[in-house]
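Okay, here's the structure, questions in a sec.
A single protein chain has been omitted; all remaining protein chains appear in their positions.
On to chain A.
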Amino acid sequence: MDRRRFLLVSALAATAACGGERPGRSTGSSAVPLTRTDSPGALPLHDDIPQVADGLSPESGGVLKILNYPEYVSPDVLKAFGKTHGVEVEVTTFNTMEDAISKLRTPGASFDVWFPTPDVIGKAAVGKLLRPLNKTYLGNLANAWPQLQSPFYDEGSRYSVPYCAYTSGVGYRADEVTAGFGYGLLWDPAYKGKAYLIDDHREGLALAMLKNGSREINTEDPVKIKQAGTWLSELVPLMNIKTGIAAYQLVAEGQATVHHCWSGDMINAQSYLPKGVDADVLGYWYPSDDLGVVGTDSIAVPASATKPVLAHLLLNHLLDPAVAQENFSFTGYQPALSAITPEKMVTDEFVTEGLKSAIVTPEVYARSQQIFQISPAAEAVWLDTWSQFKAGQ
């Protein structure tokens, strides 16, 4: 260590030592149970947040407040539901789950329906942000994939019902890519400058692990996480790789030839094709073995809901296959219902034959890997490793 660095480190250590310590600081371990597919968990119930009683009439009049990602539920479906029940439906949007939780925790704010990802349902339940569900209002839950009627992240569906399912694969231009299908497409210099990764630290680093045959996409081992970062960094000089979450547009317009993306993006891309371009130019690759990532989203009723009964009815409504299919035609993300099969989606002309692989099945869900909630300390390592990759390291 040279003198300059020694002085710097000493100064930093002194600075760090200056701060006082207030009890209750985060220790880096998780205060929320970390559920896994092989170790599911029932989330805690709270006496002060009871579920709604059986057989109540839904609330009417006023506004039913939805908290969701932008463009992630059909306005027509919501409008028709609101008209049936005599309420106005208002959608508030968020871009990240941290953003959503922040809105839910805002004093005085109330929302009736929220669309969380499974990895935050545990912390939302522990943090008293959710109201337990009364399943007597949720008869359509039986339409969901069997694995999701009592999912590992919320055993017994105490707080959530499933919404959409997706895989993370490689979207590509079928008119330019004719061979070499696999994660290797993103490492193929033939597509240099026109290759993209999903701009998400867990997805991006998991891709590097899976490409190299590792299934440890939820590891908390810093060495393995850093190794994934090293693998990913190869892409900077090799591919001049870029990051983004607009595969539906970039692939459709030809700005990207290969794009690490969610399956729903490629289904959506059909709507973004320039005039006169056939949907057959779009392709989606997903591994046939277990080296792929699958994910689901869910729907829940926040503790702050002022129309909890009506919220239950909306959850049940969205689990109806006909409604779900109408919703699918808007969002591009398929509902995790048994009635939605790849064959039916091709027959109903929702997707082309080339995008059949973008439809997720319960079998794909069962064999694939999933991105789970990890401890805050490990989350920090994943974030920093991704930050270093994005810094061009």
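Things worth noting here:
Throughout what follows, contacts are C-beta pairs under 8 Å (C-beta built on N, C-alpha and C of every residue); 3 or more make two chains touch, one makes a residue touch a chain; residues count from 1.
What we mean here is this: contacts and distances are computed from a predicted model.
For the omitted chain of this complex, the UniProt record lists the protein as "ABC transporter permease subunit", which is one of "ABC transporter permease subunit", "Cation acetate symporter", "Protein glxC" or "Na(+)-translocating NADH-quinone reductase subunit A".
Which of A:K65, A:H85 or A:H201 touches the hidden chain is settled by the complete complex: it is A:H201. Residue A:Q255 is the one among A:T93, A:Q255 or A:S338 that touches the chain missing from this view.
Considering the whole complex, the residue from A:G41, A:G82 or A:G244 that touches the absent chain is A:G244.
Those residues of chain A that touch the chain absent from the view are 5, 8-9, 12-13, 15-16, 18-22, 24-27, 31-32, 95-96, 98, 101-102, 105, 123, 126-127, 192-194, 196, 200-201, 236, 240-244, 255, 376, 379-380, 383-384, 387-393.
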